[in-house]
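Submitted below is the structure of interest, expressed as structure tokens.
Missing here: one protein chain of the complex. Every other protein chain is in place.
Think of it as A and B in the order they're written, each chain with its own count starting at 1.
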Amino acid sequence: MRCVVGVDLGSTTTKAVILDETGRILGRGITNSRSNYDQAVGVARTEAFVAARFELLRREFEEAAVESELGKLLRAFRTEQTLHQLRRLGEIIVAEAAVHRLEEAREGLVGAVREIFQKIGEEEEEHFAMEDPPKRSAFFRDLAGSAYTRLAEEVSRRDGISFEQLLGLYDKTIIKVENEPLELSFMDHIGGALERVGRPPGIARAVERAVQAEMVEVSGVGTGYGRARLPFPKEQIRSEILCHGLGAHAMFPGTRTVLDIGGQDTKAIQVDDHGIVTGFQMNDRCAAGCGRYLGYIADEMNIGLHELGPLAETSKRAVKINSTCTVFAGAELRERLSLGEKREDILRGLHRAIILRAMSLLARSGGVSDEFTFTGGVANNPAAVRALRDLVGENYGEKKLNISPDSIYTGALGAALFAYRGAGL
Amino acid sequence: MISRAGIVDWALGIFEDLEFGAARAWLAEGPGRKACGYLPVYAPREVVHASGMLAVGIHGGGDRLEIIKGDAFYQSYICHLPRSVIELAQTGRLDFLSAMLFPSTCDVIRNLSGMWQVLYPDVYVRYLELPQVQDQATGGAFWEGELRLLLRELGRVSGRPADDASLAESIALYNTARGLIRELYRMRREAPWTVPTEELYLLMRAGEGVPVETFIEKARAYMSAVEAEPGQRKDRSRVIVVGAFCEQPPLGLIKTIERAGCYVVDDDFLLGNRFLDTDVSTDNDPVRALAGGFLRHAVSSSIMFEPDPEGKRNLMRQRVQAARADGVIFAAPSFCDPALLDRAMLRAGAEADGIPCIAFKYAENSAQFQQFREQAGTFADSMKLWGDS
Partner (left out) sequence: MATANKDRSMELQKQMIADHYKRLEAAPETGEPVVYTFVPGNLTELIRSFDALPLLPEINALQSGMRGKSGEFVVAAEKMGHSEDVCTYVKCDIGMAKSGNVGPTGTRLPKPDLLLLSYTGCYTFMKWFELLREEYKCPTVFLHVPYQGDGSLAPEHREYFVKQLKESVIPALEKVTGRKYDEERLRASLRLSAKSEDDLVAVLHSAKKKPSPIDAYFGAVYYVGPIFSAFRGTAEGSEYYRSLRAEVEERAAAGLGPVTPEGPLDDQKYRLVVEGPPNWTHFREFWKMFSDEKAVVVASTYTKVGGTYDFGFRHDPDDPLGTLADYCGGCYTNLNIPSRIDMLVKYIQEYEADGFLINSVKSCNSFSAGQLLMLREVEQRTGCPGAFIESDLVDPRYFSAANIRNRLESYLQMIDARRAERVR
């Protein structure tokens, strides 16, 4: 089967989308961006191909009964993949511990690390054994990091081993592991996964076919903030603007205006009925009002980024915030709190202030036309969405607002569509 | 008699009203009435008045206005005032103005005049080029020509062209207003506890949005109220606040300075209302008199070329002496070219004369006063220490 790949190398996450010969989405993959760009792209692509092979499997079976079998297989696959990464991470940390600069600490650290990884492994097995595992970050660095920190704290409290030293070991090695090539592909772990689920014959035969199915990548297009560093020739690189426009069009064909608020920048894009960009504006040099600003606020309030929106949603009245300057965010927040304003009311005001910045970009780019699609990390924040809905309604009248749960893949999808068009499939 | 609080409340109401209700009410009182807005710093309001129009000062929406549309017109490194003025206009709040005057305060206000021509083609727009040449024969003739042109054109807009007599009457009214303002400033200088700056500011600010006749009446009433209720003297340092002549500070900032232990005994707030520091003659040709008045009696400011090479160096000393101030607070709007470029010269002159100074920047919608409070408070305390030693 011939396919095309789109890659979106963003400042915080890297995404890949694979399309089949008919232009349908075959698979999506995502990972956190890291210093080694090639590695980030490699992981996202591998993940997309894993998803694609599973999609091929799924296409073999129409009935729902098999769906649950496949779900089991996928969880088994994830277990294998995760355990493999954990083993590698554990090995490196143990090796580091064994040569720790404090000789007297080495033995204790090695023992503690072995124990921690033993436990994380067990926890991961339990996690994936569940029918419907609880939602959590899809990135290995996040799951390993939080489990390690928690267990390290326990072990250090119990055995009197330095928590700081344990954490230091982790911080030193996670970057190393993230930046070295790892076997994470379908081929690497599907065998183990199949064993885990007891090789049901029907599934095993289908897996056999899926393994043998040839997937020929005929073309690829890269985009994103780091696109200049992508391993693609120049003519296979497209701007985020074009890819976001086309991606949003593919998700919602009625789209005429796209707003993307990401970590580093905000883009307002106008597209025609073919998804071709007819105008755009990006935030000016001042980064006020980007996703990063919410990050500062979350840090300042000492709560998680994803908690901000829901907390703001509990507010009955917004406090008026005049400055979205990231430099003054902390000071403004503290002053408001000291004046006795409620956290949720301040937060609601802050969300409105951010959306106001976006409103001015939208106006500069040519306004808001029906339909209007909102993408980027901030599109997952309910308070931001509400503020946007209100302000667009007040200034441009009623418009259909589209938000896709897969909006994070918008840019990669657009890139894949450019690759698809270019390949002439 | 109206109480001090009553007048201040009235002024606060005008100040806070972003719909310009007082001006709209005046327009509604008579058929065919028209209003003319002007931006800071100086506009010849006599000419507007003589043309039968209401002159309305447009100073943005301060911290009371959320900017939704205005930011689409301005980059982040341009001051706050024009985006706020555009916001007022784009939300229909300035739709009662038939004319707009944009004085040559700076490049931003100048360019706003052209933007207005594009955005509001039905409004009469005039960029007012103030005479930068102080020579009577050259600069005076130029400014006289500009004023005559403005008179003609505003007369056309209002349908009530002014003649010499009506202009002379308007000049006389504004002489009265300026005289009252001078007197209020003198009262504050002499006994600042009797005229808190917050109140004086609100009264001046209200004066920008009502007929000059109303302002005169309220200013007189306020003076009587001050005599009746003189207020309590407190131990505070005397400061002058320099640089806030165009984009206005939020009221909270003015309050903060006084509450931090300072008496403001001179300032640049709304400088246009006393840009001419003496009466304009009404004897002969009133246009010529108004033009000549500007040439001879415009105060030293950052918006006009300073012909005297020693002028910038000496200005702070002169103002500090005249106001018997202890020090200078340079308070400039962020990104304000005239105030900030001048500040370097003015401050160097002040420091050479041993005058204590502090400097900060604000925007009309600044919401955090903590840093101002700390700076002004420390400044007030330190001046007292210097004064005592």
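Here, a contact is a pair of C-beta atoms (placed from the backbone, for glycine too) under 8 Å apart; a residue touches a chain by one contact, two chains touch by 3 or more.
As the structure is a prediction and not an experimental result, all values here were calculated from the model.
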item: From B:Trp10, B:Tyr42, B:Phe73 or B:Tyr362, residue that would touch the chain that is not displayed; value: B:Phe73
item: Identified contact with the non-displayed chain, of B:Leu18, B:Val133, B:Met187 or B:Met223; value: B:Val133
item: Contact partner of the left-out chain, one of B:Ser84, B:Ser113 or B:Gln248; value: B:Ser113
item: Hidden-chain contact residue, picked from the options B:Val123, B:Leu276 or B:Leu340; value: B:Leu340
item: Which residue of B:Gly37, B:Gly62 or B:Pro82 touches the chain not shown here; value: B:Pro82
item: For chain B, the residues touching the chain missing from this view; value: 72-75, 77-78, 82, 102, 104, 106-108, 110-115, 117-119, 126-127, 129, 131-133, 135, 137-139, 141-142, 145, 305-307, 309, 312-313, 332, 334-338, 340-345, 347-348, 361
item: Touching residues on chain A - with respect to the absent chain; value: 225, 228, 238-242, 272, 274, 276-282, 284-285, 364, 366
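Methods note: only the chains that are shown with their structure count from here on.
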item: Centre distance in Å when chain A and chain B are each reduced to the mean of their C-alpha atoms; value: 53
item: Complex interface listing, chain B residues touching chain A; value: 63, 66-72, 75-77, 363, 365-371
item: Residues of chain A that touch chain B when the two form their complex; value: 284-286, 288, 320-323, 328, 331-332, 335, 356-357, 359-361, 363-364, 391, 394-395
